[in-house]
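The complex appears here minus one protein chain, its other protein chains still in place.
Chains: A, B and C, in written order; residue numbering restarts at 1 for each.
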Amino acid sequence: MSGEGKKPPMDTDGHRYGKGGEEEKPQMDTDEHRLGEGGGATTRFLGRGDLEKLVAELLGAGTRVVAPVDAGKGETEYRVVGQFTDAKLGAALPRRSLKEFFLPPTEELFRWRRDGAGLELQEAPASFPATVILGAFPCDAAAVQTLDKVMGWDYRDDPWFGRREATTIVALACNGQDGSCFCTAVGLGPDAARGSDLLLTAVRDGYEVQVLTAKGAALVGRHAARFAEACDEDPARNVRREACTRVSSNLQATPEKIRGWLQANFEHPIWKGIALRCHGCGACAAVCPTCHCFDIVDEPEGLAEGARRRNWDTCQTPVFTLHASGHNPRADQNARIRQRLNHKFRIYQERFGELLCTGCGRCARACPGGMDLPELLGALEKLAVSAPVPVPASAPVPAPAGGAFIPPPGGAR
Amino acid sequence: MSEATTSTETTAGTFEPRIQAFVCNWCTYTGADLAGTSRIPMAPNVRIIRLPCTGRIDTLFILKAFERGADGVIVSGCHPNDCHYAAGNFHARRRFAVFRELIDFLGLDPDRITFSWVSASEGKKWSEIVNDTTERIRRMGPFSAYRGLAGRTP
Amino acid sequence: MSRIGVFVCHCGENIGRTVDAAEVARASGNLPGVAHATDYKYMCSDPGQALIKQAVAEKKLDGVVVAACSPHMHEKTFRRATAGAGVNPFLCEMANIREHCSWIHENRPAATAKAIDITRSIVEKLKRNAPLEPIRIPVERRALVIGGGIAGIQAALDIADGGREVVLVEKGPSIGGHMSQLSETFPTLDCSQCILTPRMVEVYQHPRIKLLAYSEVEAVEGYIGNFNVTIRRKARGLDETKCNGCGQCQASCPQKKIPSEFDAGLGKRTAIYVPFPQAVPNIPVIDSGHCARWKGIVKGLKKFACGKCIEACGRGAITFDLEDKIVTEKVGAVVVATGFQLYEIGRDHEADGLKGYGEYGYGRIPDVIDGLQFERLASASGPTAGKLQRPSDGKEPRTIVFLQCVGSRDPAKGIEYCSKICCMYVAKHTMLYRHKVHDGRAVVFYMDIRAGGKGYEEFVRRAIEEDGAEYVRGRVSRLERDGDVVRVQGFDTLSGEPVTIDADLVVLATAMRSQPGIEALAQKLSVSYDRHGFINEAHPKLRPVETNTAGIYVAGACQAPRDIPDSVAMASAAASKVLGLFSNAELEREPNVARVDEATCAGCFHCRRVCAYGAVERKEIRDKKGNLVKVVASVNRGVCQGCGTCQATCPGKSVELEGFTDPQIYAAINAFQG
Partner (left out) sequence: MKELQDLAAKLLAEKTVGLVIGWEQGPRGARPAFVADPKDAGRLIFDNRCVHNLAAYLSPRRPHLRGFGRIAVAVKGCDVRAVAGLVRESQLKREDVVLLGVRCGGVHDEPTDAGPLTAENLADRCVGCEVREPPRCDHVLGELPPAPPSRDGRRAGRIAELDALDHAARFAFWRQELSRCVRCNACRQVCPLCTCERCLADKTDPPWIESSPHTRANFAWHATRALHLAGRCVDCGECERACPAGIPLNLIGRKVAAVVERRFGYRTTDDPQVPAPIGAWKPDDGQEFIR
């Protein structure tokens, strides 16, 4: 797929809200065959007991099941579970996103071994365990699909797609976490179907199941006894609508305007004071479902052998852009935050037609310095709406004026 | 890392410990020379890296040696007050004291490491350090638990 | 480095018996980067070395590994051979397969495998070696000697006689030190002044000695070969160039009752004074604490109380110029010879953690004196002109009790060391006394007699057997004044009986301590000192007169309690070290020293804290406009001794020790498993 391929408008990405409340079938991404286009109604019901049985069946069949589990202090993490009761569905948003199940923090690409003059390469295995991710949050599922673009762009990333193909994502519509959620402001929603194979919505005694993809349908088909015909869709619809309303009140933004503003204002004075509180720690990138930068290193393990590994990296550290000469084109944290915002809300959009952000709010929750992406987006939105005239790039940039450019605290949302 | 490539098992299946030693030039290296000059036999399991002073011996060396397949490590230098550089061994002593308790806390058995003072005249003591460490590590078995922590991701 | 030659030595049968040298060569030849590998019976022989040179030339080798004996044995040999072949000598390393392998193992396959491992590790290290050049440091061939006692005098004369200039700095108005106060010296009983004064005069007249008496070292900067010394020349209150030492001023001074330091408080002096008749330089000094005029000037009085000395001086030398002068001297070496002080047990030594000896009544009972005071009483130049008269009433003492180890060897009271000289000088005192008062009684309380030294034991025996000194093994618990005697209450541990003696005079052999202020001086010099304030030598056995700071040497009792022969021997040793250093205009040192990566140094100076040599300095990095960018550590290559403690301490690994850099050590470890 080429970078400047078709640019689908934002609202075709599987998000149905904000369009006058029309209740339509989820719009499907054109990259992957989806059910629903001309297919029949694809809603099922999964009772609570059946879900537990489903998990037991999956585990029994040797399928790896990943779900949010309790990680202490009221937090959860996506982890491989050994039994249904380990899973903690519908609770707190896991600390880190789903991306590590497709792009592990470190991954061996191949090993080498030197024997005399010869060099023997041992490729990483190309097969991946069949996996079901249960109770994925829609923002995390959406992110995986967003990353398909970059992973399959000029080069098809085999480990990524190998894991993608081996994995079925069963998302659970979210109720909205807290004031840092802003999925609705980036064209998604707590019930976004994007990236999921099945989307569950918790109703009184079970889950409404939307079957979204062939993979999802296959899962349902393999365990048909667990799934009942859906009778009434209204309760689930109401649950989803309420969650959307709740999250929408956190932040109203128009990503397209922000993108335009970013494009015109690379040298805007706001950047000079954007990151005073930022420690450059990269926790935001570590928890982000869409940050996907990686580094490739050759690590010798003795004279004769070693491994080439791919490791997570982040634009938030100085060494990310450090030249061998000692020069660093992104000299400080302000420049790095500008880069991050640009990549998420302009560059990726320009190249792949999508925002590199699913509004999960993890970066704001993880930041030890109180950097707050929804707050920054709100400020950029204001600038984009009120100052459409771009500041010329040649305009003198005032000396750092500190807090003046930090948006005033907005209070608890 | 695959175990096969770092296995210290011989073909016969008996475990021969591999031990990396870091020693100072003036006392222990010379003491080991003396052991040689005195033809004191000892286990052939130890490989020595010569440093000017125990003060130069970084704990990174020890971790790297374990990474690279060492089942045990010996760190040895001049007795207190005998340091060729006055106080290098005193600085090292503090460093190793903390390091040892730290790795112990992290679950790495500090008995994998022998710290000793061996003077230039203690060839016999050096041979005992080598033999005792070899036998101790032989009992403890290969240190694959640490080496093997760099496994593949599914 | 991609063309390494590996040369495996059989050392006759020494290596060859248990290590298959040919196999080591074969295995090493397969290592990446090794272009040539061979074995030979005796690598260190002329043909062996020729083999290396030939291979370097023919195979265009750029590095050499010799797998043979210990580098302590032949590293120099092979580095020289490598240099001779046109390759930097530091690109030659030795793999020790003899002492560390063939000689200690019996099993040939195991020993051969180990030899291959050792060689491989060294090959890998060598790949990261850098060509190094010896460090050359210009040497200012002048020396500074601090302290004008016998040690400083000897060191200054030896260096000056060796052809180099010396700056001799003495804190007091005259050189001579404690030795000038002694009456006679053990074990020969020759007159102290008689042997010392000619040496003092020699110093004064020596064309290559610049004597700066009544001066103190303010600051020392720099490093071996290149010290800049700031010296405070304290104001004497007169013009030294005009003074001819006639003594008229001294005679005219109305203040005549000041206790004389030279006479250990037993004699008196004037406010303008020469400390003793043989003083060098023979120039008076005005005692600012006692001179009425000086005090008046300091107070800003318009009218001066006294001006007698000004009137008396025929040469107009007395100026009352009160300004200290600061001079600087550039020297290449420093000898510290600041000597000792006696433990003044009467004073409160709380600050030093010493408990004192109030029970002996020193300072309270006039007839309890210390050893130095006895020297002055016995000295022909002393306050009594050599007649033994006790301080209280001038009576000739009929019984003198000497107490040894007062302060010394008494950990409970703060000093655990032996002061070394007391046993000998007490014996001397008993002899001096008995020679002057033939029927007098000399009783010595002692713990042990330590008379190690040429003629020392014989000397003590002479005191006991020929001169009738009574030695009582035991300690004295109290001294009390009773009428005109001092009652000595002690315990004879040999007989197990308490002993009480009524003495006319009691002499305390008090401990030797370091000079007050030595810590401050040591800090200026960056030399270390022990908890008693004695300067630490670089190595107690092998480098007894060097300190841990290159170019700074130590002599005499500032290093530990020393007697005169020891002090003189140390001084001559230090002088010979200095002359050795000065034998070339440049100092050449092995380049295995630390270097800082200024780009990544954060300037936390952990390295500076751990450096025993003061080799780490602060360096300011400025941009083109001169703005300070940061302060980083910088290693003075002249001072660094190459221990590498800084590197292991640096959290960011921004220091590298040449020859043992992190990449080198990493490579050696990385080669652990083939």
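What we mean here is this: contacts are C-beta pairs under 8 Å (C-beta built on N, C-alpha and C of every residue); 3 or more make two chains touch, one makes a residue touch a chain.
The model shown is predicted, which means the values in this text are computed figures rather than measured ones.
Visitor: What shown chains does the left-out chain touch?
Guide: Answer for the hidden chain's contacts among shown chains: A, B, C.
Visitor: Decide which residue listed in C:3, C:524 or C:606 touches the omitted chain of the complex.
Guide: Counting the whole complex, the residue in contact with the absent chain is C:606.
Visitor: Any idea which of A:53, A:223 or A:277 touches the chain not displayed?
Guide: Answer from the full complex: A:277 touches the omitted chain.
Visitor: Looking at A:180, A:248, A:265 or A:290, which makes contact with the chain not pictured?
Guide: If we include the chain that is not displayed, A:180 is the one touching it.
Visitor: Touching the hidden chain in the complete assembly: which of A:220, A:286 or A:360 does that?
Guide: If we include the chain that is not displayed, A:286 is the one touching it.
Visitor: Determine which one of A:197, A:354 or A:372 touches the chain that has been left out.
Guide: Hidden-chain contact among the options goes to A:372.
Visitor: Hey, which chain C residues sit against the chain that's not shown?
Guide: For chain C, the residues touching the absent chain are 599-606, 609-610, 630-631, 649, 651-654, 662-663, 665-667.
Visitor: If the hidden chain were put back, which residues of chain B would touch it?
Guide: These residues touch the chain not displayed: 1, 58-60, 63-64, 67, 80-81, 87, 90-91, 93-110, 114-117, 129, 145-151.
Visitor: Residue by residue, what part of chain A touches the chain that was omitted?
Guide: Residues of chain A in touch with the missing chain: 71-73, 75, 77, 95-96, 100, 105-106, 178-180, 273, 275-283, 285-287, 295, 297, 299, 309, 311-312, 314, 317, 319, 331-334, 364-366, 368-370, 372, 374-375, 399-404, 406, 408-413.
We adopt the following convention: only the chains that are shown with their structure count from here on.
Visitor: Find me the chain with the mean Cα position closest to the mean of all the protein Cα atoms on display.
Guide: Central by C-alpha mean position: chain B.
Visitor: Farthest chain from chain B, going by mean C-alpha coordinates, please.
Guide: Greatest centre separation from chain B goes to chain A.
Visitor: Between chain B and chain C, what distance separates the C-alpha centroids? Give it in angstrom.
Guide: Computed value for the inter-centroid distance: 37 Å.
Visitor: Counting only Cα atoms for the centres, state how far chain A is from chain B in Å.
Guide: The answer is 47 Å.
Visitor: Where in chain A do residues touch two or more other chains at once?
Guide: Residues 302 of chain A touch two or more partner chains.
Visitor: Send over the residues of chain C in touch with two or more other chains.
Guide: If we look for residues of chain C contacting two or more partner chains, we find 670, 672-673.
Visitor: Could you please specify the touching residues of chain C with respect to chain B in the complex?
Guide: Per the touch definition, chain C meets chain B at residues 70-73, 96, 98-101, 103-107, 110-111, 113-114, 117-118, 121, 528, 536, 538-540, 548, 592, 610, 612, 641-645, 647-649, 657, 660, 662, 665-666, 668-670, 672-673.
Visitor: Okay, in this complex, where on chain B does chain C touch?
Guide: 6, 18, 20, 29-30, 32-37, 39-42, 44, 47-53, 55-58, 61, 64-65, 68-70, 81, 84-88, 91-92, 95, 127
Visitor: How about chain A: which of its residues touch chain B in the complex?
Guide: It comes out as residues 64, 104, 106-108, 111, 113, 124-125, 128-129, 301-302, 305, 307.
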